[in-house]
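Missing here: one protein chain of the complex. Every other protein chain is in place.
Chain IDs A, B and C follow the sequence of writing; residue 1 opens each chain.
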Amino acid sequence: MLDLSKLVIETPSWGYADSGTRFGVFPQPGRPRNTFEKLDDAAEVHRLTGTAPKVALHFPWDTVDDYDELRAEIESRGLQVGAVNPNLFQDPDYKLGSVTHPNPAVREKAVAHMLECVEIATALGASAQSLWLADGTNYPGQDDLRERRRRMIHALTQVYAALPSEQELLVEYKFFEPAFYATDLADWGSSLLTCLKLGERAKVLVDLGHHAQGTNIEQIVALLADEGRLGGFHFNNRKYADDDLIVGSVNPFELFLIFVELTALDELPRLTIDQSHNIEAKVEAMTLSVINLQEAYAKALLVDRSALSSYQRAGDVLGGHEVLLDAFNTDVRPACAEARVALGGAENPIRALRESGYAARMATERESEQELTR
Amino acid sequence: MLDLSKLVIETPSWGYADSGTRFGVFPQPGRPRNTFEKLDDAAEVHRLTGTAPKVALHFPWDTVDDYDELRAEIESRGLQVGAVNPNLFQDPDYKLGSVTHPNPAVREKAVAHMLECVEIATALGASAQSLWLADGTNYPGQDDLRERRRRMIHALTQVYAALPSEQELLVEYKFFEPAFYATDLADWGSSLLTCLKLGERAKVLVDLGHHAQGTNIEQIVALLADEGRLGGFHFNNRKYADDDLIVGSVNPFELFLIFVELTALDELPRLTIDQSHNIEAKVEAMTLSVINLQEAYAKALLVDRSALSSYQRAGDVLGGHEVLLDAFNTDVRPACAEARVALGGAENPIRALRESGYAARMATERESEQELTR
Amino acid sequence: MLDLSKLVIETPSWGYADSGTRFGVFPQPGRPRNTFEKLDDAAEVHRLTGTAPKVALHFPWDTVDDYDELRAEIESRGLQVGAVNPNLFQDPDYKLGSVTHPNPAVREKAVAHMLECVEIATALGASAQSLWLADGTNYPGQDDLRERRRRMIHALTQVYAALPSEQELLVEYKFFEPAFYATDLADWGSSLLTCLKLGERAKVLVDLGHHAQGTNIEQIVALLADEGRLGGFHFNNRKYADDDLIVGSVNPFELFLIFVELTALDELPRLTIDQSHNIEAKVEAMTLSVINLQEAYAKALLVDRSALSSYQRAGDVLGGHEVLLDAFNTDVRPACAEARVALGGAENPIRALRESGYAARMATERESEQELTR
Partner (left out) sequence: MLDLSKLVIETPSWGYADSGTRFGVFPQPGRPRNTFEKLDDAAEVHRLTGTAPKVALHFPWDTVDDYDELRAEIESRGLQVGAVNPNLFQDPDYKLGSVTHPNPAVREKAVAHMLECVEIATALGASAQSLWLADGTNYPGQDDLRERRRRMIHALTQVYAALPSEQELLVEYKFFEPAFYATDLADWGSSLLTCLKLGERAKVLVDLGHHAQGTNIEQIVALLADEGRLGGFHFNNRKYADDDLIVGSVNPFELFLIFVELTALDELPRLTIDQSHNIEAKVEAMTLSVINLQEAYAKALLVDRSALSSYQRAGDVLGGHEVLLDAFNTDVRPACAEARVALGGAENPIRALRESGYAARMATERESEQELTR
């Protein structure tokens, strides 16, 4: 039985570091200088919300010498290891692709990195590798679309074969960017077909910002769940392209509708935040994101499923819609505050954060020697 | 080996009748009053182009008492029977869906109509039923997205089971309209998944106007072909939504790129035109559409595949692109004119049509008793 | 000082009649058979909500012999006359445009109809003519874009010259549909430039469904208000194109943000609903629309303007955003219910409507002789 205490949000280590657009990155005071300081920020978000105990990691950005130590550091902060994310887009070798690259040496390098991430995941006790391919082409004729697809499937087959039975492979898709003509995994259908070829522990990861305008995301969620292939989420929000804004800040009703689909399931899938906080205070932005997720979930739990189902079976178009509105229009902030306190978090996390002076303290402590990883 | 003589375009009987937008239909002089007059128009387009010998039919719009007679009438005009298209959106019973409707009686009615179309196809010797579902919902909560999907798959399974081995079931998808919240088959992934559940003679039909803005259609074509599930096309063009304009009139380069993917195959799939000529002369519009398809195909045949492949393997981004540009920038009108003449068509079909006075003659002949079917 | 009692919603007479998509219209039981029955439905919506006292009219759909009688009928139902809307898209003469048509006779006909609407507005005591041009082209080369613009401005100048000083001319724009290549008034900039040429009582009307995907509508509202040219709204909601769904049903947060801009003004502009209820119960849909508008307005009134302004001046990105969230997340249903009761409406209008049996009664009473004026 789902209830507010069941919500487990995973925040991303890379989400605490500087980020920006192609026009520039505006460094923020107090940004973490290394993985351990990112963990400190993640711990602060969990301390405030009681709902964000997991941390997703990104390699090589979070590479350390000793993964036992990393795991211990994570756990010592009251956190747990989330998904392991390989980086297949940063190295100059990946200019024309990673697992789809026309040059087999590059594809092998990409596979080797994913296999390394399998080992890191094993060392850390992570249960998933979460794969985003930036692969694609910018011009018609640049490469053969069918060949690229075959290369990708061949490469991922090798990775999947090395996956221990307790690990899943989450396959993300993205409509465009950084590729501007054809992205090799451009939509959920492409990802799901790939997963079907790999095996049952390959599942689709849905990033809310990775769809064409107008796409009905909750329908994709429903379909993937129906097929047993809903691997998880990268939460954020967008008004235009992959804007990577705070989840729920553009259309909170859409976020609610996604949770209406999720709360119809027996258990929640992996729920990770993936955002770029270019101009806003990062720890506060992450805290607000967790709150927005919690409130969407709380509202979805309020839906009168029995009434909804009755109206739907009767073909009462507005009856079913009004059941959803009734839940959405409820002010769930008191219930969420109560749940947070029960979980050890703050009644009002934003106010608590602002009053704590955390941001100012970090700005001072971390000022010297900005050796930022990423 | 593909060449210009291999191109076979299917024109739609319904494309010769009046059409419009929700704001109104502007009746055209000379529009056909029944199926036989639509066939006359289709025969005229084939006479002019030598490339459009097939006619797709739509039921109940093209319902007749005697299908042997209909088939004979088609063949007597030098035409062949194309795909059979059921209508599952016009009857008031389908207000909330056809095969996805919450009421089982409506679903059964829809299945019965599709089974009737199987029989019509058999009687006419048609090799495919081409299915477009207008099914969807307009409001969140209106119906259960998962239930609707299960109902649809259940219904289509019954139809597929009744399909003779020489018939294919083509499953179309559409991003939106007439449903404005969730369309039950909204993208190629949904259609392909459905086809995979049905069987190998269920294939996906691609309508160029049924995608979100920016969607790379040629990539979808490549992927479906790779999976052996590219069932055919509904050709038209769009600038905004499902505008149903003349194919090639908005982005002829995109049309060329689709044919670049098709000419990489051993044989061409079913190539049907599906347009709404709201304000332009219909027979001329259809003739121009066939010409645009022929020219896109002719340009695709010119692509230097060997050079293309060399550049692609070498990772020469612009080299491959320039090979395509070289083909696209060629004036293929003389070669197409020659091919049309060899096939019995006109050197310049538009001029021939305008000089023939066909439109004016039909306007006179068909003026009396406008008993338009549809 | 704005408060909940200041909200005045105008419902459209045409919104009570049957509507549909180009694929068909599903007739609803109980739909009004003439203008007077549409007024009955509008009166019912106002009776339930206390907030919808005005009715917009559409000509020739609402043409009557005696406008004094029409006005008396409107007022006898406790309603007031809203804007007068000319129809410049239905007549076959308008196939290639109305005020932009290449044929001067058609343009003159269009001007004559608008001048007739000026007279109707005068007879009814209406304070505005609300103009939507369906004009545009479907193919590049079909007509000269510059010429069309000059024809339009010339025609509207004639209409504006005939406008009594107590009437405004509201100039709507639309991104596309029914024109699919170029719409003559495609965006707010085109409308505003036209208004600037006409005079100060020409203002821009914003229809929420008439923008490209992603467009920031509240910013357009802010800009038009800043220029003194915000003429009013056609409210509805869209997920894809001009879906004409119930306002607030797709993104209620966007609707709230529009009202945040409106409540920064000294008075509200004309607020009209313009929707197509294709499958849902029409009177209930209109009632729900009024409620959604009321709730968006109520939330906007809650915004702590002083705190908002402080955060904004301090460059506190999330501070200002959180002020808005605080208002949006409040449950304003009790306050709205109270305000409705004070205005003579129902505490729970949807429940009151369902319990009243109005829909069933109309279905019976209006069953015979369906002489529907559209």
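Here is the rule we use: contacts are C-beta pairs under 8 Å (C-beta built on N, C-alpha and C of every residue); 3 or more make two chains touch, one makes a residue touch a chain.
Keep in mind the model is a prediction, meaning the values are calculated, not measured.
Asker: Looking at C:3, C:226 or C:355, which residue reaches the missing chain?
Answerer: Within the whole complex, the residue contacting the unshown chain is C:226.
Asker: Looking at C:34, C:63, C:90 or C:215, which residue reaches the missing chain?
Answerer: From the options C:34, C:63, C:90 or C:215, the contact with the absent chain belongs to C:215.
Asker: Looking at B:115, B:196 or B:281, which residue reaches the missing chain?
Answerer: Within the whole complex, the residue contacting the unshown chain is B:281.
Asker: Where the complex has a chain not shown, which of A:129, A:190, A:216 or A:249 is the residue touching it?
Answerer: If we include the chain that is not displayed, A:249 is the one touching it.
Asker: Touch as defined at the start, partner being the missing chain; which of C:17, C:192 or C:273 qualifies?
Answerer: In the complete complex, the chain left out is touched by residue C:192.
Asker: To test your reading of the contact rule: which positions on chain C touch the chain that is missing from view?
Answerer: Given the touch definition above, chain C has residues 96, 101-103, 137-147, 149-150, 175-176, 181-183, 186-190, 192-193, 211-216, 218-219, 222-223, 225-227, 253, 257, 260-261, 264, 308-309, 311-315, 317-318, 320-325 touching the missing chain.
Asker: List every residue of chain B that touches the chain not included in the displayed model.
Answerer: Considering the whole complex, chain B reaches the absent chain at 213-214, 216, 239-240, 249-254, 279-281, 284-285, 288, 295, 317-318, 321-322, 328-331, 333, 350.
Asker: On chain A, what residues meet the omitted chain?
Answerer: Answer for chain A: residues 19-24, 26-27, 89-90, 92, 95-96, 134, 138-140, 175-178, 180-181, 213, 238-241, 243, 245-246, 249-250, 276, 278-280 touch the chain left out.
Operating definition for what follows: only the chains that are shown with their structure count from here on.
Asker: Could you check if the interface between copies chain B and chain C is built from the same residues on both sides, meaning over half shared, or from different ones?
Answerer: Both copies, chain B as well as chain C, present the same residues to each other, with over half of the numbers appearing on both sides.
Asker: So what angle, to the nearest 5 degrees, turns chain A so that its CA atoms land on those of chain B?
Answerer: 180
Asker: Determine the centre-to-centre distance between chain A and chain B, using the mean Cα coordinates as centres, and give it in whole Å.
Answerer: Result: the chain centres lie 39 Å from each other.
Asker: Chain B to chain C: how many Å between their CA centres?
Answerer: Centres of chain B and chain C (C-alpha means) sit 37 Å apart.
Asker: Listing for chain A: what residues touch at least two other chains?
Answerer: In chain A, 213-214, 216, 253, 317-318, 321-322 touch at least two other chains.
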